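The complex is shown incomplete by one protein chain, all other protein chains being positioned as in the whole.
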Amino acid sequence: MNAVTPQALAAIRAGDRHAVARTITAVENGDPGADAVAHAIAPHLGRAHVIGITGAPGAGKSTLINALLGEFLGRGQRIAVVAVDPSSPITGGAVLGDRVRMGEHGSHEHVFIRSVSSRGHPGGLSRTAARIVDVLDAAGFDTVIVETVGAGQSEVAITGLADTRIVVCPPGLGDDVQAIKAGILEIADILVVNKGDLAAADATVRDLHDMLRLRRRTATPVPVLKTSATRGDGIAALVDAALAHAAAAGRGQRRGSRAAEADEGAAAVGRGAAPRRAAHAQRSKDHDAQAAAAIHRLIARDRFVAALGIRCVDAGAGHATVSLTVGAAHLNFNGTCHGGVIFALADTAFGLASNSHGLIAAGIDAHITYHVAAQAGDTLTATATEVSRTRKLGVYRVDLTRGDGTLISSFTGTVYITTRANEPGPG
Amino acid sequence: MNKPFEPTVQDAAGEDRWHRDYAAGIGVDRAVTNRSGVAIKPLYTPRDWSGEDFGDDVGYPGQPPYTRGIYATMHRGRTWTQRQLIGLSTPADYNARLLGIISQGATAVSLIPCNSVFRGYDMDEVDAELLGTCGVVVNTVDHMDACLSGVDIGRTSCAMNDPSPFTLHAFLLATAKRRGVAWDRIRGTSNQSDYLSHYVANHMFFRLALPAARRVLQDHIQFCNRHVPQWNPMSVVGQHMQQAGATPAEAMAFTLASALQVADDCVARGMAPDEFLPRFTFFFDVSLSFFEEIARFRAGRRIWVRLTRERYGAKDPRSWRFKFHAQTSGVDLTRAQPHNNIARVTVQAMAGILGGLQSLHTDAYDEALSCPTEFGARIAVATQNILREEAHLTDVIDPLGGSYYVETLTNEMEAAILRSMQLVANAGGMYEAVAAGIVQRQIGDSARRFQETIESGAQTVVGVNAYRTEEDRSARPSLPKPDPQRMQEHLGAFAAHKAARSSEAVARAQDALARAANDAKANVYAAVVVAAEAGCTHGEICGTLRREMGFGHVQALV
Partner (left out) sequence: MEFRPKVLVTKIGLDGHDRGSRLVAAHLRDAGMEVIYTPPWQAIPAVVKLATEEDVDVIGVSSLATDHLIVPKLLAALRAAGLTDVAVIVGGIVPDEDEEMLLAAGVARVFHPGTALDEISAYIRNVTAMIRAGRVAA
């Protein structure tokens, strides 16, 4: 399957079960035709509401999803589920058992469930999952649920491709609540305490409310809902909350394949086949060019950058390189380059890279380490790369080198991503 | 425990000499453990067990600690019951087979229903090819009556293999009423009534949700206590778990834990321990691990009397007695060279008999393949007759008692059993442990470990991974499938019955059943009996209860 015939595309768009399944397989395996498919369906994306559901094992996610399926079906929807199960790190094998735990609704004709193992995907799991979601979006499903287990980096990254992210907690976590706070809470649009019939559930709801209050105020409040999937309590309210979130945040606005690829692009290099890389490179190039133009417009507005003599060397989506030649005005009382200048250089690269996606990103945390002093006359280069980017937070690493390639300083910064554009919209 | 054994000077010399001779002659010795993981030595001596705690640990049959047997006379006074579990096709076919084996010496009835009945369906709700292949298709009182035609149910013990909601028992009671036999004369067991074992081992009965099955069992126990006093409503099952891969020690542990769970539930219902404990019976598989099985049954008896007295304060000795039925384990049988299974069944039967069982089912040699043929069933019954009357296994009570090996192994099996019971206790009891999947995972691990020993060849299975031959296919028995003509007739008669009966009476009984299910204070089983008498079918009764109380959903745990 290299080119996509009109009939094949029509079959996918009609939601033909067999065609959709075969297309997903091609995407999963990175078959030669996968890129052609991605290209063919690209114009037909953006209709599905993509919901990411994650949480610790034991939270009853599968039972909850089964209950959600029932609710969505009752509202006349067609729903697809992508269930990610962990694979053995040693053998690569997996028992994909989640769909069976989704009980009776899995057999309904308006439900489509695909199980995906967590390993062995060229380009990374996020990328594969994003492409699978795209296929299901193009196939006309109203809602696509992506279910992952746990809070590992790839699981968190996957939820980045959702419009609405739900994190499910079992009641009575105690110390585990603290562990969860570290990763998952940051990404949740909706928090759910399942097994709500248990005594500890109310206390857990209170704990989560408390933790949310301690965090920085977010643009939209994060609701904490209690459900009992086995009894069917709270399910309608959860669906309402998800739909409300989609209405406010927009559906189809998910980061989609491109950003997921950027996350794992570095890892994918060296693993993928040439044709895939070429297609990837082309898409990246277009996106990059847009981002580069935007960055140049931004830096042109920055007076401090101009004052220091910082130049933008290279820029693109999620990355930026700036440089500066150390002059007399940059020296400290010891006669070496002032640390604040180095910091400013790193911070500039950081700011450009984090604002390259079009939304205002405000720095909230930054650290710098100085390894080697810089001297007058050195040309310092700061290169910022995107380490992690979720809906609300981005983390960037900046390496500063001097002309001979020596690493003189390392910088890490975190931004809070707002929902406001950093440029006026298209006129 | 035991006082250290002090050998005489000559004995010590003999002991040393044996150690030297053994070491010199054995070459490379191998470490041996039994299926429960207990290390087994080449020789046992008074050093391992010297009889010092004879009174506490061994004692005499018919009194605590019951290690040697629950009755004073055991098989010498009354031989074990020969209870062959059978089920086949239509009621008429079953009846013919039943009367046949009774004439050959079987002394009790056991009825295995068709898989469709196991699942709670009527015969017209499933694929016709699947009907009656492993059990008899009983959906109504008429069918039960036909199954037991010519059997004096006021005098013959009947085991119905049927847990919640116990429709087969209800059909039996209705049959008794028809025949003018008072319910207080009905003797037998609700075999395999242990809902927990079905849930754990994904056994075939899985009609009601776990909490529903729990409640209906309690209702059934209360009903029988009051109305069918000679009936044993509680059969706690170790067989399913052992067939699913539990080691003999685990199977005993989880079974005892299930018994404790049901007993706790009875106490919570306000029943006095001596009211229900005498009605508890146990059902175990007996594997080929000969001494291990004997030891674990002896240990089981010892543990049970301690639990009933200490945990429940039972005063009636009938509450303390660990009564059990054993079936030779089909898991040990092979498809290859099937006649070898006769030898296997013989060893298993001996282990059960010497282990002190109360009743025994011996598998036919072809039972691993399918429902046994008449030829195979006859040999199975003859095996028991030979062991009893030619090998005279009934002459001596607990003949292996006092063996250094068997007494040591009994102690070690007891320790292993108690360890597994602690696991369950830590989880909050058997119900919680099962709901959380803890027991299932444990059993799955044991199953995998055992499979590895076979895959690697460490455990020989004759004809399978060793001693293989070119098989003569004609020697392999074929599957006796029910006569399709007779099954069609059975289906036709069933349809006619449904058309002819009073739909009003049925509707009223179903309503009453549904109401009982939703009334926490009602006795659901009593409503099941009424429904059976009104002509409701098995599928209708199960269907109503499923609708009101929930279907059993299977955990998919690999």
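Letters A and B name the chains as they come in the text, with residue numbers starting at 1 for each one.
Operating definition for what follows: contacts are C-beta pairs under 8 Å (C-beta built on N, C-alpha and C of every residue); 3 or more make two chains touch, one makes a residue touch a chain.
Not measured: the values here are computed from a predicted model.
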| item | value |
| --- | --- |
| Residue of A:36, A:73 or A:95 touching the missing chain in the full complex | A:95 |
| Touch criterion as defined above, residue of B:129, B:152, B:395 or B:432 at the omitted chain | B:129 |
| Absent-chain interface as seen on chain B, which is shown | 115-116, 118-119, 126-127, 129-130, 133-134, 202-204, 206, 243-245, 334-336, 368-370, 444, 447-448, 451, 455, 461, 463-465, 473, 476, 478-479, 481, 554-558 |
| Touching residues on chain A - with respect to the absent chain | 17-18, 20-22, 24-25, 28-30, 87-88, 91-97, 99-100, 106-107, 109, 112-115, 117, 120-122 |
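FYI, only the chains that are shown with their structure count from here on.
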| item | value |
| --- | --- |
| Gap in Å, rounded to a whole number, between the CA centres of chain B and chain A | 55 |
